[in-house]
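Note that this is a trimmed complex: some chains were dropped, and none of the rest were shifted.
Going by the order they are written in, the chains are A and B; count residues from 1 in each one.
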Amino acid sequence: MTKEPIFDVAQLAHFEIYSPKLEESVEFFSEILGMEEVERQGKSVYMRAYEDHYHNTLIITENDEAGLGHMALRARSPQALERRVAAIEEAGYGIGWIDGDIGHGPAYQFRTPDGHKVEIFWEVEYYQASDVEKTALLNRPQRRPNRGVPVRRLDHINLLAKETNKNVEFLEAVLGFNVRERILNEDNSDIAAWLSVTNLAHDIAIMGDALGEEGRLHHICYWYGYPQHLSDVADLLIDRGFEIEVSPIKHGVSQASCMYVFEPGGNRVELFGDSGYLIFDPDWKTVEWKGEDTEQAILWHGTKLPEDFFSYGTPVRSKETVENS
Amino acid sequence: MTKEPIFDVAQLAHFEIYSPKLEESVEFFSEILGMEEVERQGKSVYMRAYEDHYHNTLIITENDEAGLGHMALRARSPQALERRVAAIEEAGYGIGWIDGDIGHGPAYQFRTPDGHKVEIFWEVEYYQASDVEKTALLNRPQRRPNRGVPVRRLDHINLLAKETNKNVEFLEAVLGFNVRERILNEDNSDIAAWLSVTNLAHDIAIMGDALGEEGRLHHICYWYGYPQHLSDVADLLIDRGFEIEVSPIKHGVSQASCMYVFEPGGNRVELFGDSGYLIFDPDWKTVEWKGEDTEQAILWHGTKLPEDFFSYGTPVRSKETVENS
């Protein structure tokens, strides 16, 4: 009889990014993506999208270099949290418990094999809308903002990794993620993999770092749900001096309508224009793209990607830097 | 040989509405529809949408009652203006010349047979974007605002009339409008008619006033160009206390995706979510809907219209008021 799946991780709950230009980064997420600044503490600003139910989903922390501070997972229950902590410790990747942070309770911190910092927790604080921000749409925590082209909620994260497979296997074996799609080298190692614990095609993606660096961030992603908003926000971005890396396209992997833009701190941000396809099959067979199909996997509707799409990540490293190090 | 058409009127150029709640009306067009206040003079506020090329397309004037102040047509040339003024005077509907107003030069004022005030002019002032509002999209006079769900440009006006046919015939014979579609009574008189001098299905519509009043306004209309924006703006409207009269639907006449909302002053405003169909045939045969098809003519995708859709206009009159007068 097949081993039963692990259901202990419920979702990607938030991420922290580093920015060398804190105020400009906050302004980008606030004025262009319509997000709300919920709180500030020290060098960190806590933000959320208007359909994010929790207190915050994005933390921007001032730092010399851009990059990933940490990402956070929410367990499915207090028991599930305990089980996963035990599994992480057993796998040897644990750091230890923290008392909590703004917006959530005790969290266990650990690292992916590649070194990305992660935390997992159960207790969470919900966003409470002020009277003026309340909506008659009761399943929405807050009315739609009339600022920018407002994103609705956190969607996923994409991590660069020196050793793709090792990280993918960690997410599968220790945290219960399912590999939904992958792009394979000829030797069947992963060029990239898309994993989820939800019905989404991915909550986390892992892509090989073309520079061979460790622990870098490829992008974070927020969700619109309608392709039109990609075109709308592009108008805002172009005329306000932001850099669009990839204009609205349609992915093969995930089938999502999307675009990529750089926030002022240098981190890549993806915007999702629809839900892509959803996976309900509990016995889903991983979709395997071969290396030569990489371009079509990333771009179903097929204009060229920029050359450094697979090598640009944060913290920013150039080929030269890497070679000299 | 057929008489050649008149090409002297180029477009509907602006409209003035009356509002008993000036500041609230301005806030609606500014904060929800993303329009810009360009100037104020006396009791009037001059506004425009971000793809309106002229100085202004909407004037809101404080007044005890809501309603139409006037609407303005732009002639195709100085000579065309002279020819139309002569024709209007000959028809006996002229008022006389004014020196101009904010945003345009000398204008000839007149009334429709039903009494709606109209002006026609040639000289116009163009909007000049400040450096910060300039856009790299050179055919657009101003970058997309990041406020509300911004409308792009003025689209059309719909007038209620006591005697539909008389007004339609005036627009045809004296101003050169073409009747693109009409809804007919059994005696072939017009219940409503849609007329244009452009490739749009209508620049002006005339509908029979169900209360038998004269000179009232049914609605003014601004244009989005994408149906998604109707849904977006509905979100803003509902949670900010505005009244949507008709949720996003699709018209039969004009084929436009649209919705109706009341601005705080009480005037009905239509929002257009696409261009509908365009008419390029120079010998277009008027599309005739029979009275029993009125509902489908107005609502191709067919939910019920509110009962007072054909009787509510501005200034507001009720059946009772009319009967007692």
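Things worth noting here:
We take it that contacts are C-beta pairs under 8 Å (C-beta built on N, C-alpha and C of every residue); 3 or more make two chains touch, one makes a residue touch a chain.
Keep in mind that what you see is a predicted model, and the values were worked out from it rather than measured.
Copy number for the full complex in this structure file, with 2 chains shown: 4.
Quick note on the criterion: only the chains that are shown with their structure count from here on.
Fitting subunit A to subunit B on CA positions gives a rotation angle of 180°, reported to the nearest 5.
One inter-chain figure worth recording: subunit A and subunit B are separated by 46 Å, centre to centre, where each centre is the mean of the chain's CA atoms.
Only residues 31-32, 134-137, 143-144, 146-149, 226, 228-229, 232, 235-236, 238-240 of subunit A touch subunit B when the two sit together in their complex.
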